[in-house]
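Inspection log for the structure reproduced underneath, given as structure tokens.
Shown here: the complex without one of its protein chains, the others still in place.
Showing subunit A:
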Amino acid sequence: MGLEDTMSYHVNERGYFGTFGGAYIPEMLYPNVEELREKYLVIMSDPKFQEEYQQLLRDYVGRPSPLYFAGRLSKKYGANIFLKREDLNHTGAHKINNTVGQILLAERLGKKRIIAETGAGQHGVATATVCALKGIECVVYMGAVDIERQAPNVARMKMMGATVIPATSGSQTLKDATNEALRDWINNPVDTHYIIGSVVGPHPYPDMVARFQAIISEETKWQLKEKTGKENPDYVMACVGGGSNAIGMFYHFLNDEDVKLIAVEAAGKGVDSGESAATTYLGTEGVLHGSRSIVMQTPDGQVIEPYSISAGLDYPGIGPQHAHLHTSKRALYVSVTDDEALNAGLELTRLEGIIPAIESAHAFAYLDKMKFKGDETVVVCLSGRGDKDLANYMNYFGF
């Protein structure tokens, strides 16, 4: 590989970010993935596609999402903290940026049926939503454990007309739902499109989803400029499950090396507790769900079941672009525990009147571990709202 490959933070023409990425898929998936690889950039750069996509983002999703200066939070941590309000999007999280893009793409590929995996249910809801919007059949795979802990989202998907199929293998969470969705796609090779919900999966998914989520940092730049006169903050922070809100939040800052990027993973009950989803800390290089990345696994290459209270972060891998940002040290990967995240969620609620998704609360929990030099500017991606997590919060705090 040439010098360019190691210096770029973006995908190369072979589908790799540095040494991570690629398409490790059985032949049964090859025709669909290859079709997508050949066409995604062409379709996405078509002015008609862009027009429809931008219009839906504006009128349906409600973009641009506000960049909000969190005054009381800023005071508490001694920095200027801005929140990128993805929680205010239609359906309540950043996930819809991607599903709106992919449904338009699926239409142009002539697909008649949509499948998706979901962890927290936000991606499932966002997928069911765009399928309702377009009148396309929708099947969502969700781990049986997640169906329990994210019940409100299951109800929303059903109301939208989607079929929710429980994944009952493994730890019955996001990884297993992804396996089932891939199996569905193998068995329905002709008219189905798989809307993957994060920057994971075989090439071109990680790059395609990143491009759809890049709107987050694109808006942040001009919004911050409007508010502070500078388009670059000192820090940008986001939580990482597969890593789509984080990539979206980082995307337009990747080549601005003065902006420090911080990705917060879920430590569960502690990184060394055996119940954790802190992939960069616990993982090693391997292949999961079609790409080479960092994976939590045994020395024999068996994937280790992760754990986090947050269904959306309860995943034993990260997208290949994150693996590259981690090994190249462009971004810093850290983790916080369940307890730290839940407390940060309550803190944000009490200081700003915003109940975050438990996923997003992970990013906020790391504020407490940072040392700010007075006047620094920080943008935190508030990837989703906490309505779906109320039962978990109530339970934890005994309200």
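The definition used in the following text is that a contact is a pair of C-beta atoms (placed from the backbone, for glycine too) under 8 Å apart; a residue touches a chain by one contact, two chains touch by 3 or more; residues count from 1.
Note that in this section contacts and distances are computed from a predicted model.
UniProt lists the omitted chain of the complex under the protein name "Tryptophan synthase alpha chain" (options: "Cytochrome c oxidase subunit I+III", "NADPH--hemoprotein reductase", "ABC transporter permease" or "Tryptophan synthase alpha chain").
One of A:Lys39, A:His90, A:Arg183 or A:Lys227 touches the chain omitted from the figure, and that residue is A:Arg183. Across A:Leu36, A:Val303 or A:Ile318, the residue that sits in touch with the chain not pictured is A:Val303. Against the chain not displayed here, subunit A makes contact via residues 14, 22-28, 30-31, 169-170, 175, 179, 182-183, 186-187, 189-190, 286-290, 295, 297, 299-303.
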